[in-house]
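One chain of protein is taken out of this complex; the other chains stay put.
Moving on, here comes chain A:
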Amino acid sequence: MRKSLLALAATLLLAGSISAASAADKLKVGFIYLGPIGDLGWTYQHDLGRQALVKELGDKIETTYLENVPEGPDAERAIEQLVRAGNKLIFTTSFGYMDPTLKVAKKYPNVHFEHATGYKRNPNMSTYSAKWYQGRYIQGLIAAKMSKSGVLGYIGSFPIPEVVSGINATMLAAQTINPNIKVKIIWANTWFDPGKEADAAKALIDQGADVIMQHTDSPAAMQIASERGKLAFGQDSEMIKFGPKTQLTSILDTWGPYYIERVKAELAGTWKSEDSWGGLDSHMFAMAPYTNMPDEVKKMAEDAQAAITAGKLHPFKCPIVGQDGKAVECKGGDHLDDSQILGMNFYVKGIDDKLPGK
């Protein structure tokens, strides 16, 4: 009996290794996710991108993901595990994976890496991100129009440039509608923690905010705003089902086209390390339908979106005045240049908050 069990086990293992061998001629593509794929926000959108990739190139590639990988010592191991499992192109989808990705990239020069939202690159490590501040600008316009109290609530994750530029773009837009608009900011100090995000939303509403926006990943804030009868913006993903009468719009991360493009390059042998930073014009993200607002606000938002897409409107148009009252140097001609936005570490005038270390 025991022998036959062993024989069965051996056969099964053999069968497993044979199927692995037939998969070997497919390109293996790996993904590291920060949250669970069911976070309905950031990680969910990356996984939708992966699914789009499978749909498009499924006969030529095999994808694998590791979810819920913390941005700590475990990340390096998780990335290396994917390398050792034969993945030749690996997407690491959170800022905190930057150093671990770089470490592993240096160790395996023949494997290609793609790190989302970071700034460190290597001959075999690209970076990619989206100009979400463009979407934030549109949200700022809508928020200022829709707010009755003149106070906007903003849930921040970490005060890194991507988040700070989003806050600034929102404020600059809102000030064009209502010069006295206020933005209250709460730092959740996490990307994904529905409990904390909900608490932050409650606190902001208690402080008088009637439009909630967020740079964290779960729909918790949308649900709270919905319960309290306020308005809110979704984040990363379509969140209208959590607030059918609440969501104004949402910045939708649409990674699919980028993933398909990069994997095609890898298959063709033309992959090379680069920095991709796409905006509305390159479809790196999209805006969810404008809902729960009067037609004229909707039209304003659509016009702004069209102008930004066409390159006629730049959210960081000079002059830009910092919190200290001084105009910020304008390196990009009539607007801030990309490096100033990618490294943004100041608030614009009118924001009542302090950046750490300032």
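The rule is short, and it goes like this: contacts are C-beta pairs under 8 Å (C-beta built on N, C-alpha and C of every residue); 3 or more make two chains touch, one makes a residue touch a chain; residues count from 1.
To be clear about the criterion, contacts and distances are computed from a predicted model.
Choosing from "DNA 3'-5' helicase", "Tetratricopeptide repeat protein", "ABC transporter permease" or "Peptide/nickel transport system ATP-binding protein", the protein name stored in UniProt for the chain missing from the display reads "ABC transporter permease". Between the chain not shown and the residues A:64, A:124 or A:309, the one that touches is A:64. The set of chain A residues touching the chain not shown comprises 8-9, 12-13, 16, 30, 36, 64-68, 70-74, 76-78, 80-82, 84-85, 95-96, 99, 107, 119, 158-161, 164, 189, 343, 345, 355-357.
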